[in-house]
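A single protein chain has been removed from this complex, and every other one stays in its place.
The block that comes next holds chain A.
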Amino acid sequence: MVQTIDLNAALMKYFGYQHFKPGQKEILEALLAQKNVLGILPTGVGKSLCYQLYGYLVKKTVVIVSPLISLMQDQVANLYLRGEKKAIALNSNLTFAQRREILAKLKFFRFIYVSPELLKNPAVLAALQKLDLGLFVVDEAHCISTWGPDFRPDYLDLGKIRQRLANPLTLALTATATLKVEMQIKQILFFDAQTKVVRFAVNRANIFLDVEEVSDEAQKNARLLELTTNLQGPGLIYFSSKKKAEEINQLILQKSDLKSAVYHAGMANEDRFAVLEQFLRDELDIICATSAFGMGINKQNIRYIIHYHLPSSLEDYVQEYGRCSRDGQKGAAIILYQDSDLDLQKYLLEKTFPKLQEITYFFKQNKVLRQILQENPPFDLLARYQQLGFTQAQVERLIKERLVERKQALDEIKSYLGSNCLRKKIAQYFGDQLPEQANCCSPQNETVSLSQLGQKKVALAKRATFEDYQSVLKKLFNQ
């Protein structure tokens, strides 16, 4: 009881919220009871609040292992926005000198985000060992699992790293984990029987699921325009390539009055920032993005997510459409696909993985040549495995297994596309119980009305623009 009161008061004090979202309190209570926790919570529930609040309560350092630089940066940016400046991201973007400087003053940071490969750097590990760690967090913990499509080899060593850090209290977090994956996470991290598992179904009852098959790209584009001009935004459209994102963005700008912008890694930093800020301020109707966009972005009112290209797995799909309507209001997740889209995904998949000849070639080379080769894919992946101590035979087996898993993941997507109930399919895949619900989904063989998909469009508020530089500067500098 005392804890609950404290937790609610702390929530208000540090985050300004009155209530916890499902799962957050259970996680915090378990941590406060010094139990390791595996949190499997749907996207939008606020997993990061769990470890951030815990860090404030115990007043100790929190180390968070994160697989993606962009995700880390979004998280640190969100902390800065809340006025928390004692956050840092340790990753390969830092030079040796910068890393050394940060490690020298690591104890001054409250939240340390670190990539899994950097965690194995002796200097980084030594610096972390000196800290009085309050919590060790494994974010996107499903990356541990070799059975999952998002397996990252560097995650395999996290259990040993935990041991080298004197087994700190640990929180593993993910939005998507089948029972098999859950088991493997617990195994790799050396979680014992006392570990608390807080699992909530991935189902997002407020998001209507829709799958629409089109005959060709022209029809896909026409339907896309129809959806975007009629649905209440803002919306997010996902693409597999930057080029397509740019192309469709131009199409939307030319064929409609919608304010659309593109977002991908190839943009200048200032342009990316401008787009993100505009989106957060509801100055944009649509963002055309590649999949890395917005992993850590905290926007509550994205009303629809359209996948122009197929997602590569159900795990990815759930994570991506999970950004929709985090405020609990009605939203829609729509996949537009044509037959050739699956072939495209298969092609991309096979391109990503090294071939047997490439594996043989890489392992035959001396150290110097390998260092040159590893600057480009797919040899960078082979180099990573080799650094982790995998032999050629092991790598060959692993790659073969990974390819099979990724193909299975695509098969699951294909199965999803053809399901009679999309929601049930997702629930079954993740081993969730699924209550009946109205306004559930529209499989490909059913037509769907726009009103089922979302609210009717209301125009965005006009953003003021100025005709001369003096007015711009006056507004910028409060003159």
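We take it that contacts are C-beta pairs under 8 Å (C-beta built on N, C-alpha and C of every residue); 3 or more make two chains touch, one makes a residue touch a chain; residues count from 1.
Methods note: contacts and distances are computed from a predicted model.
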Listed names "Phosphate ABC transporter ATP-binding protein (PhoT family)", "Stage V sporulation protein AC", "Helix-turn-helix domain-containing protein" or "Chemotaxis protein CheZ", with the criterion being the UniProt name of the chain not displayed: "Helix-turn-helix domain-containing protein"
Identified contact with the non-displayed chain, of A:Ile102, A:Ile306 or A:Leu382: A:Ile102
Among A:Ala33, A:Leu81 or A:Ala222, the residue in touch with the chain that has been omitted: A:Leu81
Residue, one of A:Lys107, A:Arg281 or A:Lys400, that touches the chain absent here: A:Arg281
Interface with the unshown chain - residue positions in chain A: 73, 76-78, 80-83, 88-89, 93-95, 98, 101-102, 253, 261-262, 267-271, 273-275, 277-278, 281, 283, 465-470, 472-473, 475-479
